[in-house]
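These notes concern the structure reproduced below.
A single protein chain has been omitted; all remaining protein chains appear in their positions.
Here is chain A:
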Amino acid sequence: MADGMDSNKYDRQLRLWGANGQRALMTSHILLITAGPTGTETLKNLVLPGVGRFTIMDAAKVQERDLGNNFFVTEEHLGRPRAEVTCELLLELNPDVNGDFRVADVASVIEEEPQYFSTFNLVIATQLAAGPLAKLAEICWDSHTPLLVCRSYGLICYVRTQLRDHCIVESKPESDQSELRIAAPWPELEAHCSAVDLAKLDSKEHSHTPYVVLMFQAIAAWKAQHGGQLPASFEEKRKFQQTIKDMARDFDNEINFQEASEHYYKAYTLPCVPEEIQALLAEAQAHDLTPQSSSFRVLLRALADFVAQEGGGLLPLPGDIPDMTSDTDSFVALQALYKAKAARDAAALATHAARHLAALGRPASTIAPDDVALFAKNAHCLLSVTTSALKQELAADASSSAAEGVAEAMEDPAELPAQTPICWYLALRAADRFQAKRGRWPGETAATIALDNQAVWAELQALVKELGVGKGPLGLAHAREVVRAGASEVHCVASVVGGIASQEAVKVVTRQYAPLDNTAVYNGVAGVLGVYKL
């Protein structure tokens, strides 16, 4: 495979993100802050699939307690810098990966070299106290650097993404994305479908005519009988479905007619530009391109032109059709028709893009033809993700972006309401407040447990009051569980958060699949996962 990629070693993952994704992964540079188990487990899952390069930042030395929960340190490493040791053992996992380390206190780097962080494709901050985290998040927000925040505390953990204008072409939604345009055919499709004379076909041909042709003829006949109107009411739609069934010679044995009847709504559904894409296009038109504009922005602008001109209000045709009962020749002919139209649309998009590039003084070759085609094919599912800023979430009043998400989450309790993951998010926030005031974590020593329980409970009540939400199922018990954990990092919990975070990291750096927006909380007390927009 191209780029020296070991296609066999990476075979199982290439089936998800393809050569494009692998190339992006292999050219990215990721910063990991803090090399405890949460950090090393996250990084492990990025080294294995072949991330290009990583840097570990950690000021700590390997201590006795690291041996019990971190797989990437051993007894012989006691006393050595944790960043160095974990870097060494992580690199053992995959010879394709480059890694280095920096023995430094992240808080001072934040103060002294804020520009350092924007040199990475992604910053993964693990187990960072609220103070430095807030500053780091602001630096990343201002420099548009993607940030993943990972936290593991007792039996609870969470991942938080902070993304700004993060563009994704291959969002790969799970639902069926094919667009058949039966109700609004282009001339070639219309000619192809109307040329078939069903009455003249023998029984084998009749039962192997693709449902696209059947539905085209059914809807054409309907329109002829209904003054050019498509079925609109529920009643009419049902009737239309029946006309498809009636077209069959032997419905029970003609699978193609059964498929047409099953997908009948596709016959009268008019193609349109999804609302999310309309918003993207409107934004693209509202801002002039600059010489620094990304390929994504240039193509988005070109897409707006395409929709207004050649597209006649529609996006480029994706070009793929689903499998359907058919003889080989009919299917192949139909497929070729869709592909040819998609190629024409992509070419038109490329012309617009070249014009915009020329106006910016950049050659048309800046954007490869394959990338234009990929963009055109995915035009209906493009994403530009902007999460809330961590700063907004942490605002200490009802203006916090978390207020709504928390209130909503409280309305949707788990089987045991006290185990709703949002409760644990709030409990960890309370522990953070405790730590910020006292400079230590609650429950760090056994002697203060009873007092700490009360103090964390007070913080928890103050927090929900600030957010302007009710207490819901929150109680002293949540405070007690947080205090009992005493900021311990349990390996299994760190490994859960490391798994979730690394998966999101791959999605972010490959710019494939929709990323988490914006917080996933895993409640290890009861095995419940909650996802919230905070």
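Here is the rule we go by: a residue touches a chain if its C-beta (ideal position, glycine included) is under 8 Å from a C-beta of that chain, and two chains touch if they have at least 3 such contacts; residues count from 1.
As a convention for this text, contacts and distances are computed from a predicted model.
Among the names given as "3-methyl-2-oxobutanoate dehydrogenase (2-methylpropanoyl-transferring)", "2-methoxy-6-polyprenyl-1,4-benzoquinol methylase, mitochondrial", "NEDD8-activating enzyme E1 catalytic subunit" or "Ubiquinone biosynthesis protein", UniProt records the absent chain under the name "NEDD8-activating enzyme E1 catalytic subunit". Here one chain is not drawn; of A:L155, A:V213, A:A284 or A:V456, the residue touching it is A:L155.
In the complete assembly, the contact with the undisplayed chain comes from A:H208, out of A:H166, A:H192 or A:H208.
When you scan A:E75, A:D176, A:D252 or A:E275 for touch with the missing chain, the hit is A:E75. The hidden chain makes contact, of the residues A:T55, A:S295, A:S400 or A:S502, with A:S502. Within the entire complex, the positions of chain A that touch the omitted partner chain are 7-16, 37, 41, 44-45, 48-50, 68-71, 74-75, 92-95, 154-155, 159, 171-174, 208, 323-328, 331-332, 335-336, 414-416, 418-419, 443, 446, 449, 476-477, 480-481, 484-486, 488, 490-496, 498-500, 502-504, 506-507, 513-517, 520, 522, 524-531.
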